[in-house]
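Missing here is one protein chain; the remaining ones are kept as they sit in the complex.
Up next is subunit A:
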Amino acid sequence: MSDLGEDILSDLQPTRPHQPSDDTSSAAPDPQSTTGSAVVATDGVTLEQSSVAFDKHTVLAVLQFLQRNDLQKTVTQLRKEPKLVSLLSDEEVRQLEANSHESGGASNGANESHLNDVLKTYKSDENPDIYEDNYNTLRKFIESSLDSYRHELLRLLYPVFVHMYLELVVNGHEERAKQLMAKFGPQQEFYYEEDVKKLSVVTKTEHLCANNDIIDSFRTQHKLYTLRLSRDSYNYLKRFLQEKSKPNTQIFQNIIHEYLILDVYEGLTRTKGQVEAVAGGMLGEAKRDANKTKVFYGLFKEPELKIDITDIELDETAGGEGGDGTAAEKPKKKSKKKDSSQAKKARTDPNAPPFTRIPLPELRDAEQKDRVRARNDSSKALKLGPEVLPSICFYTLLNAQQNHEMAALCADVSEDSTLLAAGFSDSLVRVWSLSANRLKTMKPVSELELIDKEVDDVLYRMMDDKSTFDSKVLAAHSGPVYAVSFSPSRDLLLSCSEDSTIRLWSLLTWTNVCCYKGHCFPVWDVKFSPHGYYFASASHDRTARLWATDQYNPLRLFAGHISDVDCVQFHPNSNYIATGSTDRSVRLWDVLNGQCVRYMTGHKGTVFALAFENSGRYLVSGGADKRILFWDLMFGYLVAELCGHYDPIYSLSFSRGLEGTMLASGGTDDCIVLWDVLSLLEEIEAEDVSANQSPAVKNNSEQFLLGSYRTKSTYILSTHFTRRNLLLGIGIFH
């Protein structure tokens, strides 16, 4: 069976970017049902797991899919499965084959068809010598245009350049293409440098069929590259294009007409700063109507806790664990007060989604207790501000340097800051306890049976007190672990790895309880939903996926990024997922229907870190371009840009409390930087925002920088605010 899976994988590889996304995203997530409806296999792995209970319909659907995609090897392999032979009657098989022959002619190998597409669209008999002159004409025109139009029109140069280059390559003018690249490649904006380099590798027609994300994104039948122009600049450009008499214009005229989407908006032409702030995406900017859908960015009211607060305090003093027992009387009152104010605020939030918009798991008793504890803690939290800076406690992982065999690659701290997990390049995951409580294992079954299940501290009694550990090693992956994430209830841990699997670990038994196979390439990031149960993953296969812990198959498949999806983050209300990608864009996806609801460009490099502001309205992202960008999710605008790092940013986190007042960022420049979010947001909200006019981007970073703390040559893997607003940093010495 396993070789079947591999077969499918190898068959699928060339077509990977065009996986059908509709099949999976149509199935509604249903936490109650564990059997899972007929989610069509997007890759072979799902078959493997459901082999126990094949039903006829599924098998037929799979066969149909395979034949439609011309995966003959897999079909024959599948047929040989003994269980299938008994399932399918000869007649059905014959019918299937007949069907496939009808449609078979159309797609003779996705690979070839892809190449043909590219070839077809680019075929032209133009004289290869005029391309350079053409490009020069366009450049001169743009550079001589009025200041007000110039900056918007300058964005034309890059896509025109790429299309010209590809056209030359397709038509076999290798030398000319190289000349064009040598002459104009270095002139492109710095953030296209990587793309240009990738492109310059391609010099022959045969290279075009390879899996190159730049070429994929410029595949012209899709007409993807978008430019936004004001009415005025558009007219100006149009006049220029209509002057037919001019020499050396036909090539780019053609390109602009055929391949580019010119999205014209009414109103003032944007300034240089505005244009440059949102430039950088691999596919240009977002279309005006791409961000029109309403996003419920508010926070809904959490259901009332059914548990009595006094119970927990009794518990705490009895069990003597979790927080300090000294806070007995005072915080109780406070927390109740806060409770009511919170409730009011939530009720009046018009932007919150209905609580039942997506099914969320009910809180268990233990989790409810934890919520109360969290509330107690938050009432005691330090109120941060420019005058009150947090203390930073730094955890350094020693003997885990980068050139070491076991280099730490990622780290995560549980919500209550008691556990620390780190993923290593030798495919291990290690968990440490950060509190005084050492790690415990669950008792063996024979002893568990003896425990009275009605006792209040049953959870405590389940654990074995005799054997405790400072740290635990979890081994099962077969490649570097790129991300780890604790569940909010902190009894589960997720890890994702180069081996393209995601694994779920129980932190009670310290074993691997589930392995989610679905991605067919390395998984870069995985995150638990703040409500538990759901989790999201991001992969090199250009998709992000939504999963539920109790189902093998992904519930949603978010396809749209044209390069690796590098990071993923849940919205605090669990209804949305944000993803950042190597295509230098940030997208927001609706969990309910799998749609992309926001498409935001402005990063000039890969996005490595995302964080939602606590109110849910703002999203921040950071990455290889060393900048932190603030996005307003209401309209998908870039509202602020913070510079202060000298190397890629890998970690972003907001301080606790309803008004997240501080942002901590860290990266490989050995620095934790604190930003004053409160004054930034005040300034942002002072401006009135409308759907038509994008706001000016705040970039006076100095004003919002509260402090920059250097470590002694230690990369920062992760930052985390505890419930009482102590900042934890985790890093590796190098």
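Rule of thumb we're sticking to: contacts are C-beta pairs under 8 Å (C-beta built on N, C-alpha and C of every residue); 3 or more make two chains touch, one makes a residue touch a chain; residues count from 1.
In this section, contacts and distances are computed from a predicted model.
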item	value
Per UniProt record, name of the chain withheld from view ["DNA-directed RNA polymerase III subunit RPC3", "3-methyl-2-oxobutanoate dehydrogenase (2-methylpropanoyl-transferring)", "Protein transport protein Sec24-like" or "Transcription initiation factor TFIID subunit 6"]	"Transcription initiation factor TFIID subunit 6"
Contacting the left-out chain in the complete assembly, out of A:T356, A:N403 or A:S446	A:N403
Hidden partner chain, touching residue among A:L439, A:A624 or A:L652	A:A624
Identified contact with the non-displayed chain, of A:E152, A:E285, A:E498 or A:D583	A:E498
Sole contact to the chain not displayed, among A:Y234, A:Y534 or A:Y715	A:Y715
Residue in contact with the excluded chain [from A:S148, A:T203, A:Q250 or A:T271]	A:T203
Listed residues A:S529, A:T668 or A:T722, member touching the removed chain	A:T668
Subunit A residues that touch the omitted chain in the full complex	10, 13, 197-198, 201-204, 207, 210, 212, 386, 388-400, 402-409, 420, 422, 424-425, 430, 432, 471, 479-480, 482, 498, 521-522, 524, 540, 564, 566, 582, 606, 608, 624, 647-648, 650, 668, 672, 676, 702-703, 705-713, 715, 717, 727, 729
